[in-house]
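With one protein chain held back, the other chains of the complex are shown just where they sit.
Moving on to subunit A:
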Amino acid sequence: MAKKKEILYRRVFVWSWALRIFHWTFALSCAVLILTGIYIHYPPITTKWAEFKPQYLMGTLRYYHFTAAYFFMAALAVRLYLLFFGNRYERFTDFLPINRRNLRSFWRSLKFYLYLTDEHEWRMGHTVLAGTIYFLLFLAAVVMSITGLYLLYPDISWISKMGVALFGSAQMARFIHYILHWCFIFFVIVHLYIAIWNDFKAPEAIISGAFSGSKFMPADVKED
């Protein structure tokens, strides 16, 4: 083996406590929502069991779905607020491909993920590729919340007015709610994989960073 090059890393603080609370609330509520949602969509045969021992299964799982939904919506509201009023790295201006600096960074991280380059894209905040996907997920989460509220509160006049105006009928809202639920499953798989993969590739410590709020950057790398 060739000589090991020594690299100095500095610890940088990027994620505020609000963002970290958002992250874990969102993650846990998503997990509950996906699992209970799958049951609501297709309750597997529990009929025999339910006859033997009354357990209020659908009622209970729906209750968990709705409870998790409130955490989900609260977390989402926090994140939407931080998009505009969070710290530098939490604002949408830092990670959406809306200027040349971000666009270039977008391509660089894409190349990195496709193994076309070995150069890790060092960013204090999200890489632009990740940020764009997160932003799309927030939009999907908003649609999930609106369709979910419409299904949950059919008797509240302003909600049903909004539901009819946006989706035409409750059935359409339910269909959209169901289709978008695949996006969340898709996201969870890819997000977990990439977080772990990145942890192998670059010693940023992003996983523990989601708890502590800090990452590690090579001392000589400057974000452009």
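Basically, a residue touches a chain if its C-beta (ideal position, glycine included) is under 8 Å from a C-beta of that chain, and two chains touch if they have at least 3 such contacts; residues count from 1.
Definition applied: contacts and distances are computed from a predicted model.
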Protein name (UniProt record) of the chain left out of view, among "[Ni/Fe] hydrogenase, small subunit", "(2Fe-2S)-binding protein", "Oxidoreductase" or "Tryptophan synthase alpha chain": "[Ni/Fe] hydrogenase, small subunit"
Option from A:32, A:57 or A:140 whose C-beta touches the chain left out: A:57
Missing-partner contacts on subunit A, residue numbers: 2, 42-43, 45-47, 50-51, 54-59, 62, 113, 115, 151, 154-155, 160-161, 164-165, 168-175, 178-179, 182, 185-186, 189-190, 193, 197
